[in-house]
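To start, the structure itself, in structure tokens.
Rest of the complex left out; these chains stay put.
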Amino acid sequence: MKGKHKIFNDPVYGFISIPYGPVFDLIEHPAFQRLRRIRQLGLTHYVYPGALHTRFHHALGAVHLMSEALDVLKSKGVDITDAETEAAIIAILLHDIGHGPFSHALEHRLVKVHHEDLTTAIMQQLNEEFGGKLSLAIQIFEDKYEKLFLHQLVSGQLDMDRLDYLSRDSFFTGVHEGVVGYDRIIKMLDVRDNKLVVEEKGLYSIEKFLIARRLMYWQAYLHKTVLGAEFMLIHAIERARKLTEEGVQLPLSPFLDYFLSQNIDADYLEANKHDVLEHFIMLDDFDVISALKNFTIHPDVVLSTLSKGIIYRKLFKVEQDDKPFPTEYKQKILDKIKEKYHLCDEEAASFVITTAETNTAYNKDKDEIQVLYKNGEVRPVSAWLEQNFDKSKVTRYFLCYPKDLDKE
Amino acid sequence: MKGKHKIFNDPVYGFISIPYGPVFDLIEHPAFQRLRRIRQLGLTHYVYPGALHTRFHHALGAVHLMSEALDVLKSKGVDITDAETEAAIIAILLHDIGHGPFSHALEHRLVKVHHEDLTTAIMQQLNEEFGGKLSLAIQIFEDKYEKLFLHQLVSGQLDMDRLDYLSRDSFFTGVHEGVVGYDRIIKMLDVRDNKLVVEEKGLYSIEKFLIARRLMYWQAYLHKTVLGAEFMLIHAIERARKLTEEGVQLPLSPFLDYFLSQNIDADYLEANKHDVLEHFIMLDDFDVISALKNFTIHPDVVLSTLSKGIIYRKLFKVEQDDKPFPTEYKQKILDKIKEKYHLCDEEAASFVITTAETNTAYNKDKDEIQVLYKNGEVRPVSAWLEQNFDKSKVTRYFLCYPKDLDKE
Amino acid sequence: MKGKHKIFNDPVYGFISIPYGPVFDLIEHPAFQRLRRIRQLGLTHYVYPGALHTRFHHALGAVHLMSEALDVLKSKGVDITDAETEAAIIAILLHDIGHGPFSHALEHRLVKVHHEDLTTAIMQQLNEEFGGKLSLAIQIFEDKYEKLFLHQLVSGQLDMDRLDYLSRDSFFTGVHEGVVGYDRIIKMLDVRDNKLVVEEKGLYSIEKFLIARRLMYWQAYLHKTVLGAEFMLIHAIERARKLTEEGVQLPLSPFLDYFLSQNIDADYLEANKHDVLEHFIMLDDFDVISALKNFTIHPDVVLSTLSKGIIYRKLFKVEQDDKPFPTEYKQKILDKIKEKYHLCDEEAASFVITTAETNTAYNKDKDEIQVLYKNGEVRPVSAWLEQNFDKSKVTRYFLCYPKDLDKE
């Protein structure tokens, strides 16, 4: 966009240029500044110490890629107005604003509302504050705008969100297996029949993008040590909620207290929107980590054990398998925990965590990535991948419990 | 070192290899894990959003460079034993362990002890826990060991600390002016007369290192917006201490409360070492930022104004000059503040901050960088820089106050 | 290795350290210096203009990786003597010394001997010059040495040759799809039962390495425009040989003339080793390209058309298909060429080129990559890849002919 720009330094792309005006003003808003205090990858830095980047930086990065993509499309003759450009940039800027702290682990636990609904609620509130300047962005975000490709750039199988988070996460973790050729992919984008397509020349880049995404899932997002730390976090927070509900006074910030002492779900949000959002935009990683630190010296053994485990990084052991763990095996572990920590059944349950995680390299049942061939045909990428790519869905099972048990 | 190693991913160097044994065990210790919660550059991420890296990662990075440097020296025939290798690595690993949160701003304000003295105190306590395995490391750290070059690698004009922090800070800020050729410099190191020297071939790399360091000071460490945010932080914490001393109950973590409600100086530390250190190793960025968040809704106007300014990133205006600001000018600003915020003199003083910062490119009065010429001579680098380098010391003055004042 | 080192700058790895002594002396030898004049990727720079790197630089790079790999193995307790270290480094340094210019295209056409046999012949001759210092290196190169893993590092499914050429080729072409995590792979190497294994933790890096290799084949090594240029080169050289055999005097360097005016095959090499090698180590890209330049003004239409096509980069059209092209189609093109260029059948045949190229991602029939699991088991990587990886062999067919024909 023409006019003055604010330049942000970015280790990933060099510089990110943000146009002054509504986009810049939204960045300055406390609701967006809060994203500076929410890490993109939660506790992943316990395995990859560089992974400290925030949702703030990711959102700016996605704006950068969106601007590049829109420029490429315009240069190929796609009609995109200045208003649409600004709206698409706002939509990607705010696409994650409804995320709370550690949302991979804590979504639906602190606030019992899907993060996309919170995003919509916050966007609407900002739209009021900004005198309706976000209306088109909201339409694009909710896929209600006629130029469908704009929504696809915000949210689709090849959107600017994914391109940025894969690039950024692989950069800061140092997991080079996740590097994607975002620049080449973007240069290959075009529009046919109002929808996004990728030129044939970009096929190998798409293949590599799908592979990189799958590898990032196994090596970072579903890394068993990261999952283990997050399981402990979930159980610590659940324990804190239970104690709070039982009337125990915990050393919580007023913002975290608001969400733990009440059951804030979609209905509650609907009925108390202003009040909930006012507290929500003050809730971040600092409330959660500070609470855990305070819990380390709390008399409740379950709460302090889990909290010390996270804060001192004395993590539970995590076993991983490609089939579910047998019930008897889990029971044996539970028994040992009860004995060792002198806990009742219910308390001991906080120390044994099982879960399953699924990684799908490419889902051809969703809105497919479409390829534009040199002869003008458009075909889904799965037709080409058929012979070259493994599309199978892989599920892994995890079991997590205190480390010193199995030594007995 | 031989034997099994733990590998950490690092976006800066690729991989960092840590030998299992005492070095690894120290990393696992809560006192060291705490450095995961202390950012290397405090509030600098308000200007460079990528600058979120921690003292934890910096310490590992410095260990990496130390290992490389020791390998280079050994390959050139310098006699370094396995015990000395381990000790030098431990010394650099722990060299910053005495830093508290935001220590560029808050050193001597939270704990009224120099960070190096805290480092020594913690190292001694760890030495007890580790049954004396840190004794040689402490000797090296305190420059009491006969092989002087080992201390110089930990702390000198060309130490592994500087090489890592310049590399790391320029990497994460994206300020490429600060990039140094750490690998080339390290490859050029040697020892003569028990002291570190740089081979003549590395002269341009040294020159570039000195320039990069100077530019990093102006562009990052002394960036006026960063200084402004830090000034506000200092005044917020001082205000909180004052209120605490006056008996006002503030929403502080127990760890921060310990340091704000008492005057903990060198004497106090000496008398209560165990107790102070136990609290100190739980004190980090999370206590400070969480406190500021809680302060945003506190009735004290000075405290809440400064805290909201930091948390919402509504920073004060910062003026910068190469001579001190006139007293009358400062008085005029103070008057406006009193009027606008309805404050008394003392309170208003929290909103006007002046300071001076000095940047010296190279200080030839300190232990000089020595150059080993091809003919075998050793001469200080200043002799060579004389004609090529500006060694002058530059002082800049800063004045910081609420932004909306000057619009009146 | 201990002792003084020569340092080479390398854009790929930063610095490459070469020990003074036999390794350095071999690099200084004209037979090795000649590799400065042979590009690693022949005419690939016609598609990727950065791909100008030479076999000289590749050989140094492979030495660098070999040194790192040997260090890793030693640190894990694998017994490798100083003599073996030097020999393995010499073996990898010289592994490609038998390559002639544009050897992807011209191998068996300039010299009718396999490049590995030429490598052995040159290594033997150098061994004489160097008083037997290469004997162990030759044993390793020929897989006659008892520590089998040393040969595997030189030539195997995961050797330092492949790791360097994939890294280097993707770096200089800018095809990021080919980037491999060479450093992580090397850190995961170990030895069991005298053979190379990769630790389980490196599985994803191996998977990515195999994918990257496959993508590099399609995007660089078998890029149809590159193949087209090489086909033209082959036919130009064959034409020149034919004319030479017919007694036509061509403007050739004495070195190229030696190989075009005689039929130098394995028997001839055996009988005239010294003379052949003396000419061979003066034969490089400069002889070939200079000849083509001179041919552009030669009266033979076939020779000058092909040569101008290459030199002016007016390349033939290349069609690509997954089944062979029908004979009639090829005949139709031949007819058009005869008509347009007034050529006889035999001459026209120089302008139509067909070929098939096969890309196999991973060949489990060769000496397999072995994986060392945490429980101590060693299993071939194919067992793990089974479910995740497409191992199929893909063949593509190419047809190449003058561009302006199909416009008629």
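Order of writing sets the chain letters: A, B and C. Residues in each chain are counted from 1.
By definition in this document, a residue touches a chain if its C-beta (ideal position, glycine included) is under 8 Å from a C-beta of that chain, and two chains touch if they have at least 3 such contacts.
Predicted model, so just to flag it, every value in this text is computed and none were measured.
Student: Give the total number of copies in the whole complex, keeping in mind that only 3 of the identical chains are shown in place.
Tutor: Copies in the complete complex: 4.
The definition used in the following text is that only the chains that are shown with their structure count from here on.
Student: Using C-alpha centres only, name the chain that sits farthest from chain A.
Tutor: So the chain farthest away from chain A turns out to be C.
Student: Relative to the centroid of every protein C-alpha atom displayed, which chain's own C-alpha centroid is closest?
Tutor: A
Student: How many Å are there between the centre of chain B and the centre of chain C, using C-alpha atoms for each centre?
Tutor: Taking the average C-alpha coordinate of chain B and of chain C, the gap between them is 50 Å.
Student: What whole-number Å value describes the gap between the mean CA coordinates of chain A and chain B?
Tutor: That pair's centroid distance is 32 Å.
Student: Would you mind listing the residues of chain C that make contact with two or more other chains?
Tutor: 184
Student: Could you list, by residue number, the parts of chain B that touch chain A in their complex?
Tutor: These residues of chain B touch chain A: 8-12, 14-15, 28, 30, 33, 36-37, 45-46, 48-50, 52-54, 56-57, 60, 171-175, 251, 253-255, 282, 286-287, 289-290, 293-294, 296-297, 311-313.
Student: Of all residues in chain B, which touch chain C in the complex?
Tutor: My answer: residues 2-5, 7, 14-15, 17, 74-77, 183-184, 187.
Student: Within the complex, which stretch of chain A touches chain C?
Tutor: Touching chain C from chain A are residues 176-177, 179, 181, 184, 204-205, 207-208, 211, 215, 218-219, 387-390, 392, 394.
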